[in-house]
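Have a look at the structure below, then the notes.
Left out: one protein chain. Kept in place: all the others.
First chain written, first letter: the chains are A and B, and each begins at residue 1.
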Amino acid sequence: MYFTGILKKISITLGLAMLSTISFAQELASSELPESVMNDQRYNRAIHIMVMLLIGFGFLMVFVRKYGRSALTATFLLVSTALPLYFLIRNTGLMGVASNEIEKLILAEFGAASLLIAAGAVLGRLKMPQYILLGLLFIPAYAFNEWIVLGGGLGIIDPGSVVDVGGSIVIHAFGAIFGLGVALTMTTKQEMETTIESDATSDRYSMLGSMALWIFWPSFCAALVTPAEMPHTVVNVIFALCGSTLATYIFSISLRKKVSIADIANAALAGGVAIGSSCVVSSHTMAAIIGIMAGSVSTLGFAVIQSHQQKWMKIIDTCGVTNLHGIPGLMGGLAVLPIARGLNIGNQLLGMVITIVLALSCGFIVGKILPILGRKIEAYDDAEEFLDAEA
Amino acid sequence: MYFTGILKKISITLGLAMLSTISFAQELASSELPESVMNDQRYNRAIHIMVMLLIGFGFLMVFVRKYGRSALTATFLLVSTALPLYFLIRNTGLMGVASNEIEKLILAEFGAASLLIAAGAVLGRLKMPQYILLGLLFIPAYAFNEWIVLGGGLGIIDPGSVVDVGGSIVIHAFGAIFGLGVALTMTTKQEMETTIESDATSDRYSMLGSMALWIFWPSFCAALVTPAEMPHTVVNVIFALCGSTLATYIFSISLRKKVSIADIANAALAGGVAIGSSCVVSSHTMAAIIGIMAGSVSTLGFAVIQSHQQKWMKIIDTCGVTNLHGIPGLMGGLAVLPIARGLNIGNQLLGMVITIVLALSCGFIVGKILPILGRKIEAYDDAEEFLDAEA
Partner (left out) sequence: MYFTGILKKISITLGLAMLSTISFAQELASSELPESVMNDQRYNRAIHIMVMLLIGFGFLMVFVRKYGRSALTATFLLVSTALPLYFLIRNTGLMGVASNEIEKLILAEFGAASLLIAAGAVLGRLKMPQYILLGLLFIPAYAFNEWIVLGGGLGIIDPGSVVDVGGSIVIHAFGAIFGLGVALTMTTKQEMETTIESDATSDRYSMLGSMALWIFWPSFCAALVTPAEMPHTVVNVIFALCGSTLATYIFSISLRKKVSIADIANAALAGGVAIGSSCVVSSHTMAAIIGIMAGSVSTLGFAVIQSHQQKWMKIIDTCGVTNLHGIPGLMGGLAVLPIARGLNIGNQLLGMVITIVLALSCGFIVGKILPILGRKIEAYDDAEEFLDAEA
């Protein structure tokens, strides 16, 4: 009886002890950490992504010489519209169960990034209220596509079967193609003839934005990967960016005789766009190769294809998002095919097709809606909407 | 005997094992993490706040066209004076027990933030040595007020009974009102008549500072909250900032016909100021409302009230800290009243009154002391103190 008593006592405390111990050990083993630790890790990624949204995308768009105040204000307004709206939509539960707060914040930031890409296509030709309206219309479309392609929405694609953790498809390609759709209906003749000017100061601001994006890109791609996958993932992203940066320089000088700083500021980032889908599963060497290919194709786009595209499609893509996010994004989605083991190839391709169709059609419709708020008269110029902006 | 021996052995190792297990489990349950993990989490917040201090406040103040070198150098000098001095004061033990190193660093950074706000009121009219002297005089006053209002100093207010985790009262309002006090005695007639000029480049630099503040504000407010409170807190801060950013645009265009980029760069941040006190206890919706209100009032301040205030008080508040930190800070302190459960309303109000009185009187006295180092002749101009600064 004495023994039994002791044993019971031991067993009970032991049980309690082990409950927490074993579960913690299991968590460690399965790369899962206590929630408060996970939240903090993801919070830091979330802040890194916020740098990309505001300073990154914001200043990258300041390359338009006379439109800096507008580009930065638009960035502020787009982000401030996108984040709460995404929360609102997810909180309805209509498009998948709302996840934990920090995870939802990161997903909202992904939506804001995609929105900023879309806005880049028509930058300088919308009035401030139109950027806000663009945000209000874009985010539901974005969330819908994300839900269908990644979250199993409407039962079309098994959840998790499309490999796109860093958003090559659902963030970059979606945003760029949506922007193209808007540009298709919005571009005026006058805009086709207006030169988009930059100067030494706007170019250096633009490089600041580009560098902010480059620096924090690993956090963008690794924001929602497991702690165990993180180290391999972030090195992949960095290798892809190094590859695209070197390739951009080489292609820019080869294709143009002299280097275009716009190529450097933009195409150097194409590796980050393209590695998005495969950042976890790729090898380091493959990541570098994907980066080199993306940087090459993107530079080719900026240096050669863009002027043809504009004539052929009769649009202006102000920031060249087709070349930085569109093509490299789709490349990234395809790059998964030969790399990922046990991939459902059909679903991967179906997810890409759905993204393209939804983005283009929604963008086209939104382009028809935006003019209800009028039209900007003087393109690429702060003075129409900002005080003391003649300088 | 055999059993007893084994049992003892088991019990001892078990006891040791459980000691650490249970304590770790308890720590997790009570949202407390091992110290080294906590230190790291806070360290990242501390670095985020450092971005706010130097690039945030520093570049926000570069809006003065010809005073950029001075504004940035002053920022460097103010921070370099404030941080070690705050450590020195806290290490004396006179104003509360010195806490852990990283916590002390964060508290020191809070003091530096408040100092930069105060300096913003007289920016462009102090010589470099006067900024250093301002720092030397400000930090003891700041630490004294912090100790009384939050730390139970002199036994006036129960420690912890004033709700101000993100510093609406003791950081923002204190700094702004202190700066106002300094401006009251320092502003000359000549300064009243000098226009403060900005241009396209200084405006874009200013937006860089503003965005740096916006981005890292969640870390400012969540720097010292518990890990369990962090996710809710940071989303609150972001919602408040989104609210104030949108409200600022709407009020700026409504009140002025055209948008003022200075409104955007400044008032967009008022949500961060005002959510400081209630960032943990507020709901997301309430946080957005507080942000919208703060942004509206702040823009009204910049667009309408500031010019009247200057004539009435016969002062120049260079950066408009009254409108960005003063009013929104006090609003934030009051916003706690209807929100926080079990709040000691008397103490909350008493803390605010003490902050106002101490800040104003200390600022006034410091404004009398600073001229012992002479007076800047040419206001808002680098050339008096910097080489090659005619450009």
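Keep in mind that, in the parts below, a residue touches a chain if its C-beta (ideal position, glycine included) is under 8 Å from a C-beta of that chain, and two chains touch if they have at least 3 such contacts.
For clarity, every value in this text was computed on a predicted model and none was experimentally measured.
J.: Using the definition of touch stated at the top, determine which of B:F144, B:F364 or B:F386 touches the missing chain.
T.: Here the residue in touch with the unshown chain is B:F386.
J.: Go through chain A and note every residue touching the omitted chain.
T.: 3, 7, 10-11, 14, 17-18, 21-22, 24-25, 28, 31, 33, 37, 41, 44, 48, 198-201, 203-204, 207-208, 211-212, 214-216, 218-219, 227-228, 230-232, 234-235, 238-239, 241-243, 245-246, 249, 253, 256, 258-261, 264, 268, 284, 288
J.: What residues on chain B make contact with the chain left out of this view?
T.: Residues in contact with the chain left out: 3, 6-7, 10, 13-14, 16-18, 20-21, 24, 34, 36-37, 39-40, 43-44, 46-47, 50-51, 54-55, 58-59, 62, 66, 68-69, 72-73, 75-77, 79-81, 83-84, 87, 100-102, 104-105, 128, 132, 201, 205, 208, 382, 385-389, 391.
Methods note: only the chains that are shown with their structure count from here on.
J.: In whole angstrom, what separates the CA-based centres of chain A and chain B?
T.: Going by mean C-alpha positions, chain A sits 31 Å from chain B.
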